[in-house]
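As C-alpha cells, the structure follows; a few thoughts come after it.
A single protein chain has been removed from this complex, and every other one stays in its place.
When the chains are written out, they are named A, B and C in that same order, and each has its own residue count from 1.
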Amino acid sequence: MSEKVQPIAYGMIGGGQTGYIGKVHRTSAELFGRFKLRAGIFSSDPEISLASALELGVVPERNYASLEAMASQEKARPDGIKAVIITTPNHLHGQAIKIFSQAGFHVICDKPLTASLEEALEVKKIVDCSPQLFMVTYCYTGYPMVREAKALIANGTIGNVRMIKVEYPQGHLATAVENTGNKKFQWRVDPKRSGEGGTVADIGTHAFHMLRYVSGLRVTSVSAQLNSFVETRQLDDNAVVNLKLENGGIGLIWVSQVAIGHDNSLNFKVYGDRGSLEWTHRNPSNLWLMRLNQPNKLITRGSPEATPQSKRVTHLPAGHPEGYHEAFANLYLEAATFIEELASGQSNCSEVDYPGITDGVEGMKFVNAAIQSSQDNGRWFELN
Amino acid sequence: MSEKVQPIAYGMIGGGQTGYIGKVHRTSAELFGRFKLRAGIFSSDPEISLASALELGVVPERNYASLEAMASQEKARPDGIKAVIITTPNHLHGQAIKIFSQAGFHVICDKPLTASLEEALEVKKIVDCSPQLFMVTYCYTGYPMVREAKALIANGTIGNVRMIKVEYPQGHLATAVENTGNKKFQWRVDPKRSGEGGTVADIGTHAFHMLRYVSGLRVTSVSAQLNSFVETRQLDDNAVVNLKLENGGIGLIWVSQVAIGHDNSLNFKVYGDRGSLEWTHRNPSNLWLMRLNQPNKLITRGSPEATPQSKRVTHLPAGHPEGYHEAFANLYLEAATFIEELASGQSNCSEVDYPGITDGVEGMKFVNAAIQSSQDNGRWFELN
Amino acid sequence: MSEKVQPIAYGMIGGGQTGYIGKVHRTSAELFGRFKLRAGIFSSDPEISLASALELGVVPERNYASLEAMASQEKARPDGIKAVIITTPNHLHGQAIKIFSQAGFHVICDKPLTASLEEALEVKKIVDCSPQLFMVTYCYTGYPMVREAKALIANGTIGNVRMIKVEYPQGHLATAVENTGNKKFQWRVDPKRSGEGGTVADIGTHAFHMLRYVSGLRVTSVSAQLNSFVETRQLDDNAVVNLKLENGGIGLIWVSQVAIGHDNSLNFKVYGDRGSLEWTHRNPSNLWLMRLNQPNKLITRGSPEATPQSKRVTHLPAGHPEGYHEAFANLYLEAATFIEELASGQSNCSEVDYPGITDGVEGMKFVNAAIQSSQDNGRWFELN
Partner (left out) sequence: MSEKVQPIAYGMIGGGQTGYIGKVHRTSAELFGRFKLRAGIFSSDPEISLASALELGVVPERNYASLEAMASQEKARPDGIKAVIITTPNHLHGQAIKIFSQAGFHVICDKPLTASLEEALEVKKIVDCSPQLFMVTYCYTGYPMVREAKALIANGTIGNVRMIKVEYPQGHLATAVENTGNKKFQWRVDPKRSGEGGTVADIGTHAFHMLRYVSGLRVTSVSAQLNSFVETRQLDDNAVVNLKLENGGIGLIWVSQVAIGHDNSLNFKVYGDRGSLEWTHRNPSNLWLMRLNQPNKLITRGSPEATPQSKRVTHLPAGHPEGYHEAFANLYLEAATFIEELASGQSNCSEVDYPGITDGVEGMKFVNAAIQSSQDNGRWFELN
C-alpha cells in the first residue's frame, strides 16, 4: 500500500506580487502535489518580497534578503528546501543559478538561461559539476501533442525531416508600450536587464528549442534578420531566422512581438519525405498528421491511437481541454520524478524528459549567432 | 499586509482510486490553494478506501466507515473539515447530502443531483434549511467564455433571445462497452445506480443547465425523444429535447453518447433579434459574436474587450490556453469565497456565481419531464 | 475522333434582370458548354422580359408573352428549344411544368416544386406521363463531398445510420426586411406567392432532400415546431423538425432565416453504429470521417482516396476550390447526360444522379406535414 509521497520543498527567486510568470510556476509546480513553496526572495524590493511571502504562506523568517543567506540558512534547516525556482529578469538568472547549484540545490530556471552567451557558458561549467537537477523551463515541450509529434518523428512516421518551420507571433509590443509606464513590459525591452536579444531571446529561444526538441536534429548554422519595428525600441521585436540542419534539411523560425492579432500563437510544421505534422498552441490538444496519398488525420490528446509518450503526460480524458498549466506542470512532474529517483538512489530515469543545461546554453548560442548574423546582413553563422 | 488565508479543510465521499472525476474535483478544488483534503470515505470497499486515503495523504483515522461516523467525528475535531465533496454514483448522492447538510457542513455534489426527482425534492427540503453552501458542479459554467456569453446576453448585446441550441455529443457508448467488463461504464448505464435517465441525466443535465445559465430564461415545457441505440442497453443513450422558453423563444437540446468522433463536444448557439453567439468546448477560450450587418467577431478569453464577468475568472493572459481544470476550479473559487464571506459575517456575495440546489432540482425536473414526454411520444410536458 | 456535342437549346421561365437565381441557373447550365439559352419569358412584366432577353442574347421573337405561345412556337421551330428551366416564384411553377411537360419538353424547375402539396400531386401525374427529363434543382446534392458522404454511407463505412442532423441557418430575414420595400425578399414571405410554408419550404426542402439523399433512408413521420419570430411575418421563419426513419433511426432538421451571422450555412452530421460523417457548406470540399478508435480523417475533394462517385463530379485538382456554380452545374451535367442518352436511344443511365419528380413531391409532403404537425402542437404526422 503506497503512502503519499511528501512534496518537495522549494524556494523562489523572483515571482512576487508583480508579473505573472512566478504564479504560473507555483501553480504548475504544485498542480499535482509534488512541490511545496517554503522560502524565497520574491522581489528585489524588501517590502514587496515580505508582502509576497506572507500572501503565499511563507513564514517571514524564510523570506530572505540575499541569495547567499537563503542558500546557507535553508541548507542548515532540517526542513530546508531542496529546490529553487528562478523567475527573475534574465540578467539575474546567472548569479542565482551559480549560488544555488554550488550549494547543492536542485535548480529550475526560466528561459532564456542568461542575458548573454558568455554568462551561459560560465553557468554551464558550474551546473555540470552538480549531480542535482537543472531544468530550464521551455514550457511548451510539456504539451502532450508536442510529445506526440516528437514520438512520431522519432519512430519514422513522417520519414526523414526535410524542413521544419516554427513560428511564435505575439502582438503585445506592436506599439511603444514600454514608454507608457507599464512596468510589465519595460525590462523585456531593456538590454541591461534582458540581454542583447529582444524577441529573439524572449520567445526565439522557445521556438529554437521547439525545433530541436521535436525534430531531434542539430542545427549547424543560422542566417538571421532582426528588426526593431517600433522606432524607439533598442532591442529587436521581430526575427526571421533560416537554419541548416545536420541531416541536410532546413529550418525556418519566425518570431514576432509586433504581430497584431496574436497572443501566443506558437506553432510548428514539420515536413518529412513520408509525411508531415502540424501543431498550434491555439488548439494544443490537436496534432495533424498528413501522409502521402492518405486523408489528413487529426490526432487528439488522450485518444486511443496516441503514443505512450503523449499518454504519459495526459491527465484528463480526451475532449476535456488541458492547457498551459498542465503543460508547465508536466515539466515539473519530470523534475519531481528525477529528484525523487535521485534521492532514492534509483537511476532508471530513461523516461524522464525535460530541458537541461545543454538546452539552455544552446538557446543562448542561437540568440548570439542570430544577432551576429543579422548585424552581418544575414551571413550564415555556425552554431558551434 | 494580507496574510495567506488558510485553505478550507474538506472531505470526500467517493472519488477513490477508480474513476477519474474524484481526482478532477480534488485537483480543481486545490488548484488555487483554497481547499485542502483532510478526510473521506473514498470507496464502498473499505480496502480501496484506505488505500486511497493513504495515497492522498489522509491520515487513516480520518478514513471513515460510514457517513454518520464521518459527520459526527469531523464535527467534533477542532481541525475538522468544513466542507464535503460528493462524487459517488448518482443513487448515493441523496443520502450523503442529507447527512452532511443537516450536520452543518458545506456540501458540494456532482451532477445530476440525485437518481430521481422525488429524491431531489426531498434533498432540497433539507438543504433549504441550511445556511451553509450547497453547490452542484455543473462545471462547464466555470469557463470564462461561457460567463462572457451570459454577460453579453444579459447586457442586451444580442437582443431578445429567439432560440438557444445546446448540444453535448460524446461517443464512448457507441458500442455495448458495458458488456465488456469495463467498470467505468457499468454504473452509468445501470438504472439502479444511475437513475431512470441515461444520457439525458448524465450529460443532458449539463446541457439543460447551460441553456438556463447562459440565457437566464426559464423553460416552460419540454418535448423529448429518447433512444437507446445500443440494443442491449436499458437506459437512453441519445436524446433530442425541444423546449419552450418563458419569453416565447425556443430551445433545442441534443445529447448523445453514441456520436462517434466526439469526446466532450459540448457547444451552444444563441440567436437573438440583434445578434448571435456561438461557443464550443473544443475551443473554450473563443466566443463568436455575430451582429446584424457586421463582420463576425471572435472574442477571446483575456482579451482587452472581454467583459468583467469573464475577466474575473480568467487566470492566464490571452493566448495561454486554460481548460477543464481551471473551469472546474472557478466553481470552487466561487464556493470558497462564499464560505469565507459567510464565516466572516460579510454578506456582499452579489458577485458569487455558482449552481445551487435550485439548479440541481431543475435538472432533475428536466430529466423527469423528458423521460415522461418521450414515453408519451413526445407530448409537451410543463416543467412547472 | 469525337466531335463537339452541340449544346442543348433551352428556354427560361423567370430569371430576368431582378433576382439572382436565374443567373445562377444559366451560368451553371452553360458552365461546361452543355446547354445554351435560346428563348424565354423572363419576367411577368413584358418590358423587363424583353430587356432581359436582349441582354442575354435571346432574339426578340423568342421572347414570349405566354407559356402556351412559347411552347407551341418553340415546338414548331426546327431549332427550337428542347428544355425549359423554371425559376419563377413558387406559385407559378406548377402551371409552367404542366404546359411544358405535356408539350414534350424536358423540364427543370427550381425548388420547392410548387406552392402546395395538392398542386405537387397534380403536377406529378402529368410529369409521370412524360418520358422526358424532369429535374428539381436541389442543388446542394451536386457538391462532390455530398456525393462522397452518400457513397460512404451506401458502402457501409459508417454502418447503420442511427441519427442524421441537417441544419440550414440563414440570417437575412432576422428583421422585417420585407417591409422596407426590398422586392427580393417580398415574395418569399408572401403566402400567395410562396405557398403555406416560409422557411420550412424555402430551405426546409433543401434540408429534407439532403437528409434523404445522403442517408438513402425513408422518413416515416415528422414532428415539427414552426415559428415566426419576426412579429409582422405571416410565414414561418424558423423550423425545428424531428423525424423518424424507416430503419429505426431518427432525424433532426433545423432551418432558420433569422439566424444572424449565417448566410447559407447548410450542414449535416450523420451518426452510424460504426462511424460518423460531417459536412458543411462553409467548407464544401471537406468531409470529416470519424470511426471508432481511429483518428478523425478529413477527406478532401479530388484526393486520391475519394470515391468514384465524388471524383465523377470533380472538375479541378484537389486544393483548387470549387463552389456553388460547379455544384449546380453538376446537376445540369447529369441532366444533359440523361437528355443526350435518351435522344440517342441509349439507356445506360445507371450512373445519372439527379433529383426528380418524386423528390419534388416528397419535399412538398414534408412541408405539408411539418405545417400540420406544428399547428397540432408537434403531434407526429406520417409522411405517406
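For the reader, a short list of remarks on this structure follows.
We adopt the following convention: contacts are C-beta pairs under 8 Å (C-beta built on N, C-alpha and C of every residue); 3 or more make two chains touch, one makes a residue touch a chain.
The structure presented is a predicted model; accordingly, all values stated were derived computationally and were not measured.
Shown chains touched by the missing chain in the whole complex: A, B, C. From the set C:265, C:294 or C:372, the residue in touch with the chain omitted from the display is C:265, counting the whole complex.
In the complete assembly, the contact with the undisplayed chain comes from A:250, out of A:54, A:151, A:250 or A:318. Mapped onto subunit A, the footprint of the missing chain covers residues 158, 162-163, 165, 171, 174-175, 223, 225, 227, 229, 238, 240, 242, 250, 252, 254, 256, 258-262, 271-276, 278, 288, 290-292, 296, 377-378, 380. If you put the missing chain back, the residues of subunit C touching it would be 1-4, 20, 24, 27, 30-33, 50-51, 54-57, 170, 262-265, 281-284, 300, 302, 315-326.
On the side of subunit B, the interface with the absent chain consists of residues 289, 293-300, 303-305, using the contact rule stated above.
Here is the rule we use: only the chains that are shown with their structure count from here on.
Averaging Cα atoms per chain gives one point for each, and the point farthest from that of subunit C is the centre of A. Work out the mean CA point of subunit A and of subunit C, and you get 56 Å between them.
Multi-chain contact residues of subunit A (touching two or more other chains) are listed as 300, 303.
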